[in-house]
Every structure is written in C-alpha cells, then in structure tokens.
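Scroll down for the structure; my scribbles are underneath it.
In this view, the complex is presented without one of its protein chains, the others remaining in place.
Chain naming follows the written order as A and B, and within any one chain the residues start at number 1.
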Amino acid sequence: MVYFHESVCISPQKSFPDMDLSEVRESENNLLDVIEPNYPGIPAGAKRRMGKSVRMAVGAALPLLEKYPLPDGIIIATANGGMEDCIKFLNQILEYKEGLLTPANFVQSTSNAAAGQIAMVTKNHQYNTTHVHRGLAFENALMDVVMLIEENKDAGYLLGSTDEISPYNYNIDRLAGWYANEYIANRNLYHSKAKGTIAGEGTFMVWVNGEAQGASARLVAIKTLHGEDVSSLQETLKRFLSENISSGQMPDILITGENGDERQQPYFDAVESTMDARVTVARFKHLSGEYCTASSFALWLSIQIIQSGTLPAVLIKKRGSSNASRQILIYNNYRGLQHSFMLVSAP
Amino acid sequence: METAELKLQVKQQIIKFLNLTTVKPEDIKDDEPLFGEGLGLDSIDSIELIVLLSREYGINIQDPKEGRKILTDINTMVAYIEKNRTK
Partner (left out) sequence: MGLISAIGDSMEQNRLALQQERSGIGDIQYYQTAYAGRLPSAEVKISTERLNKKIFGTPLASITRTSLLALYAVEEAIQDSHLSKQELISAETALVGATTVGGMCLTDELYHDALAKENGTSYLMSYDYASISLAIQERYGIGGEISTINTACSSSANAILYGARLIRHGFAKRAIVGGAESLAKFTINGFNALNILSSQPCAPFDRDRKGLNLGEGAAFLVLEREEDCRDKRKYAYLSGFGNRNDAYHPSSNSPDGEGPYLSMKAALENSGLAAEEISYINAHGTGTENNDETESRAMLRLFDQTPAFSSTKSFTGHTLGAAGAIEAVYSIMNIFHQEVYPSLSFRHPIPETGLIPVLHFAKQEIRHVMSNSFGFGGNCSTLIFFKNIVHGLFS
C-alpha cells in the first residue's frame, strides 16, 4: 500500500506553508504565477544559479527533508525543466554567434537539475530520476514510487513535481493555440467558451512510503491512458472503478482538471456523467492554471481535503448527496491526449 | 582607471555575472580566495569569470588552468586585467 505523509505545495494560491483558499488570487494576462517564498533553507551558493522551477522544487523539498532526512529515492516530474535557462542559453548562442558562452544556464536547463540539486544539497546518493512525459510526467513519477515501495516495503521516498511558466514556453503554447487569445479571468475560466485556457505553474513535494501510521492519505490506484477517443476513456474509467471500488459504490468527490478549453470539455463531461448523484464534483485549474504537472496540485488538494474532512467551497462545481470526503477520484487530461485517474482515500 | 576604482568595478561585475544577490562589493576582500573558501565559487564559476574577462576586458584565456591562477583573488585578477586588457 502506498501512503502519502507530509506534503508541501508552492502554487499561485496561498498553499505554502499552509493552505488558505478563502481568497482566490486572480490571474493576470491569462497566467497564474506562483507566490514564491524566500526559501531560507536553500544555501545561497546554490540558490544564485537556480532557475525558477529548480528553486521552487528545492525550496519545497528541503523543509520535508528536514523531517525525513534520508529518502531512499528522489523522484521528480517536470515536463519542461528549466525553460527560462534554456532560452537564456539560446539567446547567448545567437547573441555571441556561438562564441565564448557561459555554461551555467546550460547546466541548469537540464530537466534533471531539480532532482540533482536536491540530492546534492542533501548529500543523497540513493535512486534518483526525472520523469518528463509532458502531461503524464507526474503520474509516471508516482507509478515509479508505487513500484519502489513494492520493491522495498520499509523505504520512504521524496516524490515531487515542478514546472515553471516562462514568457517563452507561454509564447510557444500560445502560438500553438493552447492559451486563449482573448483575456480570461480565472474566476470566469469555466464560462469562457474559449479555445484555450490560462497558464499556470507550481511545485509539489510529498513524502511517500508504505506506512499507514501518521499518513494523510492513501493511493488506492492510478491509471494513465493515451488517446483521443471519448468512449474508450469512459470504458477505462468504468474498469478502473470496478477494479478499485466495491460494486455499487462511488467516490465521495471527483476532482477534474477542467480548464475552460471547449476542445477538452467532452472528456470531462464523459467522466462526470459516469458518476452518480452521490458524487460531489470539484475542479481546480482556476486556482493553479494549466501546466503539464498540474494533476499534482489536485493530489495536494485531495490530501488536504481528506486530512481536514472539508472541501473548500471554491473548488465545488456540483454538490452531490455524499457529504463525506474520504475517497477522491482525480481525473486530469492534458490537451485531450494524455489522461489519468488517481484514486485517493483516507489512510 | 585607478586600481581601487577598477577593483570596485570588477567586484560589481562578479556579483552581477554570478548572480551573488546576497553579496555586496565591500564583502569581497581583495586578498580573499574567490574559490573554495571565501566566496565559495566552483568550477562552473571559474568558466563564467573567464567569459567575464573576455566580454568586459577583451582578455582571452585559452587554458583554464592558467585561468585559475589569474582568478585566485581580486588582487591577482585586477593585476592581470591592468596588464592585459584590450578594452
């Protein structure tokens, strides 16, 4: 069994050090950037070279590793790594015509810089990997941890995600049509009827092991799927539910990655319609914005909801008859191609 | 340019180039080692400083080992710049 213990989330909302969703921070220019703390834990020598995604990841990981200093592995998900460093380095290549260049941006731009820096700062020699599979990078990292715990039941792991929105990847995805051309405020995200959504970023770090004691939540199951066919998505969901929930039962809450992009709505509708009247439907992208590892923000929310027993009103789309918040199904889809289900319950 | 003035300028350039946000020019002593102890710079920084010398002073250092000698501290750096600068 896979249990989530303490977690840290740095997001566009008030999530660090504690969650406070009583006021929703508004998006500007179709993007939600994170509220960065000043990371007193990161050594100044290391911090000065870190780009935002690495800084967020290390800054979120260190407080957890103070409590759990010896992870048996560091497993990080990031689809884009240090995008800003990457473009800064490209800029140098062009500005100095492939002449004498400084290497720091190049070294920091590699996707595994976050996992590597966490290992370096904490002198951790254990299993260390970085999953980068676009909209399923976090799910794959979680799968990795599920297998690791199966392989070593007494072990504990640092699992995390980090993705930054730089002006550059924002622009590339905007040109590709993934961010709306017209202005959308995040409070109106689900009513925009736009092609495209708003951008976001964030980092999530959680301590995961096979130990129920002291845990905040348990991972019941995870399933990923590639494809654009709505009916096979629905079939996969039905099979997923029948394999993991006793027959006739439903999760208490469904949290979806609905993002206001009308092209992706059929998938969310299909999943929602598979639920019955007991299930409360919630959504989160108006808080986090869209990014490749946004499903990790939903997992962080789920852990908070299960732990506190309350579902923040700002998340609710449709209230079901179940008032419980013991079992949560997270469904996310990235650009209509990469789908994931994560079923999380009270420990 | 007076040596003292050049030292200050070099310190400011180092801070900017290496993004030493918590360091002020007066924190860098002229005879304090830049690498290891002192500022705690590493091998990537030494390459960055060689690029700094090239871009700001037109000094091209081919051999990184030679570079490390020049970059011992502010005194050695400034002495080398005064002698070899082309801009």
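Here is the rule we use: contacts are C-beta pairs under 8 Å (C-beta built on N, C-alpha and C of every residue); 3 or more make two chains touch, one makes a residue touch a chain.
Computed from a prediction, not measured in an experiment: that's the story for all the values here.
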Original post:
Which is it among A:Q126, A:N188, A:Q249 or A:T310 that touches the chain not included here?
Top reply: A:Q126
Original post:
Which of these touches the unseen chain: A:P37, A:P63, A:P103 or A:G210?
Top reply: A:P103
Subject >> Hidden-chain contact residue, picked from the options A:A61, A:A79, A:A180 or A:I306 >> reply: A:A79
**OP:** For the chain that got dropped from the picture, name the residues of chain B it touches.
**Re:** 42-44, 47, 51, 64
Original post:
Residue-wise, where is chain A in contact with the chain that is not depicted?
Top reply: 74, 79-81, 86-87, 89-94, 97-103, 106-108, 110-113, 115-117, 119-120, 122-134, 136-137, 140, 143-144, 146-147, 150-151, 167-169, 171-173, 175-176, 224, 226, 337
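FYI, only the chains that are shown with their structure count from here on.
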Original post:
So in the complex, which bits of chain A are touching chain B?
Top reply: 44-45, 48-49, 100-104, 107
Original post:
Which residues of chain B touch chain A in the complex?
Top reply: 17-22, 40, 44, 47-48, 50-51, 54-55, 60
